[in-house]
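There's a structure below that I have some questions on.
A single protein chain has been removed from this complex, and every other one stays in its place.
The letters A and B name the chains in turn, as written, and every chain counts its residues from 1.
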Amino acid sequence: MPLLEVNNLGIDYITEKGTLEAVRDVSFTLEKGKNLGLVGESGCGKTTVAKSLMKLLPSNGVISEGEIIFKGQDVVEMTKEEVRQIRWNDISMIAQSAMNAMDPVYKIKDQIIEAIKTHQPQVSKTEAIERAAKLFELVGLERKRLESYPHQLSGGMKQRTIIAMALALSPALVIADEPTTALDVVVQDRILHQIIKLQQEINSSMVFITHDISVVAETCDQIIVMYGGRIAEIGSTRDFFKDTHHPYGLGLQNAFPSIKEIGERLISIPGSPPNLINPKPGCRFAPRCPFVEDICYAEMPDLIEIKPGHYSACHFTDKIDQFRKEAKLRETWERVKERQIKKQLTR
Amino acid sequence: MTEPVVENLEEVKVERKDVKGGSLASTFKLFKDVLKRDKMAMFGVVVLIFFILVAAFAPLIAPYDPYEMNRTEDGAIARLEPPSAQHWFGTTNLGRDVFSQVVMGSRIALLVGFLAAFLVTFIGTNVGLIAGYYGGAIDNFLMRVVDIMYALPFIPFVIILVALLDPSIWNIILAISLLTWRTVARIIRSQVLSVANRPFIKAAKVAGASDLRIMYKYIAPNIIPIALLEMAFMVSWAILAEASVSFIGFGDPDVISWGQILHTSFLTGAIRTAWWWVIPPGVAIVLVLVAIFFTARAFEEIVNPRLRRR
Partner (left out) sequence: MIKMVLKRLGQTILSLVVVATIIFFMFRLMPGDPTAAVVDPSISTEAREAMIQRLGLDQPLYQQYFSFLSDAVRGDLGRSFYYRRPVMEVIGDKVINTLMLMLSAMLIAYVIGILVGAYLAWKRGSKKEATLISIALTFRSAPTFWVGMLFIMFFSFRLGWFPHSGMRSSGYEAANTFEVFFSLDFLRHLFLPAVVAGLYFLATPLLMMRNTMLEVLGEDFIEMCHAKGLKEKVILYRHAARNALLPVVTTGALFLGQAIGGQVLIEYVFGWPGLGTEIIQAAQRHDYPLAQASFLLIALMVMIMNFLADLLYSYLDPRITYK
C-alpha cells in the first residue's frame, strides 16, 4: 500500500468574484521513503495541493471532489479533531517563509516542546528538551540557540530551526514548500542537502514544492508539473528531464539553465498563469503555448500515457521531437509574445 | 533564485486603471457608492442632515421661547410637567419648554463643532504640511511641540482655560482648538511625507517650482481627503468638549446648549424625578456624535483603501 494516494482531487476557493477552480483532476501516489516534486509558476495550485494534504486550506478553500488516502484513511472525510491529530505527528511542514513561521514572543525551545508535547503528552519537559537538542545537532545548530527568540536568529538558522521542528516527531510525510527560496544561493544548497539527509535518516517521504526545477532534479524521485491547477506532466524525474513531453515543461527548463549554459540570456515564457475564475475551455496553457492549434482552445487535453508512469496532457505528444527543437530557440517564444500583444490591441 | 521572469501584460493594464486620482470629485463619487452599500453610513448622513436642518430652522421649529415660563390653565407656573401634547419633552423646574430648549441647543452644538473643527484642521494641516515638507530641524521642533501637547489632558485643559477666560462660545472654541490640532498635525505630516516622495513632486522641484507652490498646489490636494476625514472626527470632539464645559457651568450664559440644559437639570436635582429633562438633550448629543462617526467611517473607507471591506 502506498503511503499517500490522491485521486481526482479538486479544490475551489470561494471568492467575491466567483468560484476559483484552484485545482482539478490531480491524482498521484507516493511510496514510503520517496520524494515527489511539485513544480510550476506561482498560482498554479501546487501549494494548494500540498496544503490540502493536511487540510490546511484558508477558510474560503474547499475540497470539492476526490480523495486523499493517507495510510489507508481518507483525509478529506476526517473530522477536525482527527486531522489535528495527524498534523505534525504524521504529516509536517517546512514552511515557505521561515522568517515569519515562528511565534515572535516565545523562545525556540518552547515552540519545539509545544509541538512535541501536543502530540505526545507523556513526554516530560526535560526529555523534550533533550530531543530538541539532538535535532539541533542534526541540523547543525548550537544547543544554546534553543534559548533564543526567533528574531535573534539569521535567516539560515531560522530555516534550520524549522527543519528541526518539522522532524521532531519523525513524521511519515514532510511537505517542504519552497524551503530555500528566502535564502541566499550558497546556503540554499547546503540546507537542501541537509533536508534530504535527515529525511532519509528517518525514512520519511517528502513532497517538495518549488518553481525551480533544478532543485527537483537533485532531490526527487518523481515530478509533477502543474499548470493552471491541473497536471501538465507527471513522471519519474529521470523520464521528465530526458524526455519532456509538454510544451510548458520545455518552457520551464529554458527558464532554468544548466551549468554549461550559464552566461546565456534566459528564455522566459511570455504571459502569466490563467485566471481560474470561470476559466476558458480548452488547454489552460494554450494562450502561452508556442505550438498552439485550434483544437487547443476548444478541447481540454487528457493525460496521455507516454510510457508506464509518464503522462503528459497535450494534444500533440506525437510532435514532441519538433517541439523540443523549436522550444530551444528564442524566436519561438517571441512569437507568443507578439501574438499576445496583438490580442491585447484588438480587445 | 527568483521566479521565472513573467512579462505580465494584463497586470500592467489593471494597475494603470487603479492609479488613484485623489481628486475631490472622484472621492465624493466613491462616497456615494459606499453610502448605497453601508446602511450605517446612510443612517449617519440622514441624521446629520436632519440636525443641520433643525439647527437652521430652530426658531421656526421651537414652539415656545426657550426662556419663557409657561403656565398651566389655572395660571400657576408649569413646573416639572411630564411630556404632554403641549410640551413634548415636558417642562423644567421654572416651567420652560424642554423641547424648545433642545431644538435651540442644536445650533450651538453644530456651530461650535464645525467652527472648532475647521480651525483645528486648518492649523493642524498647515503645521503638518510644513513639518512634513521641510523636514529636518523645523520638523523636529514642530513634532516636539506636538509631543508636549499630547502630554496635556484635554478636558481638564479646556476647563481651566475657559475658567480663566470669560465663558463665551468663542473662548470655548479657542480652548478646544489650542490643543486638538496636535492629532491632525501628526496625521497630515505622515501623509505629506509619503506624498512628497512621489515622482510628480520631485518633477515639480526639478522644474523649479517654489516651495509654497509645491506645498499648496501639488501636495495639499492630495491630503485634503485625509484632512476632511480628521475634521469629521474633530467635529465630534468639539461638540463633546462644548457639552462637557457647559455641563459644569462654564457655558456661554447668553445661549442655550445641550450641555447647559443638563447642567441645570443636574444642579436642580431633576434626575430624581424629571427624566424628560435629562434624556432628550443627551440623546441629541449621542445621535449627532454617532451620525458623525458613521459618516466619517464611510469616508475613511474611501480615503484609506486598506480598510475597504473585501
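Operating definition for what follows: a residue touches a chain if its C-beta (ideal position, glycine included) is under 8 Å from a C-beta of that chain, and two chains touch if they have at least 3 such contacts.
Everything numeric in this text was worked out from a predicted model, so none of it was measured.
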Contact residue for the chain not shown (choose from A:L20, A:L38 or A:M93): A:M93
Residue among B:F51, B:W88, B:Y134 or B:W275 touching the omitted chain: B:W275
Residue touching the undisplayed chain, where the options are A:N8, A:Q152 or A:Q200: A:Q152
Residue touching the undisplayed chain, where the options are A:E114, A:E218 or A:E305: A:E114
Among B:V127, B:L161, B:A185 or B:A232, the residue in touch with the chain that has been omitted: B:L161
Hidden partner chain, residues of chain A it touches: 54, 56, 84-89, 92-93, 95-97, 99-105, 114-115, 118-119, 149, 151-152
Touch residues of chain B, complete complex, unshown partner: 147-148, 150-157, 159-161, 163-165, 236, 240, 243-244, 247-250, 259, 262, 265-266, 271-272, 275, 278-279, 281-282, 285-286, 289-290, 293
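In the analysis below, only the chains that are shown with their structure count from here on.
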Whole-Å gap between the CA centroids of chain A and chain B: 53
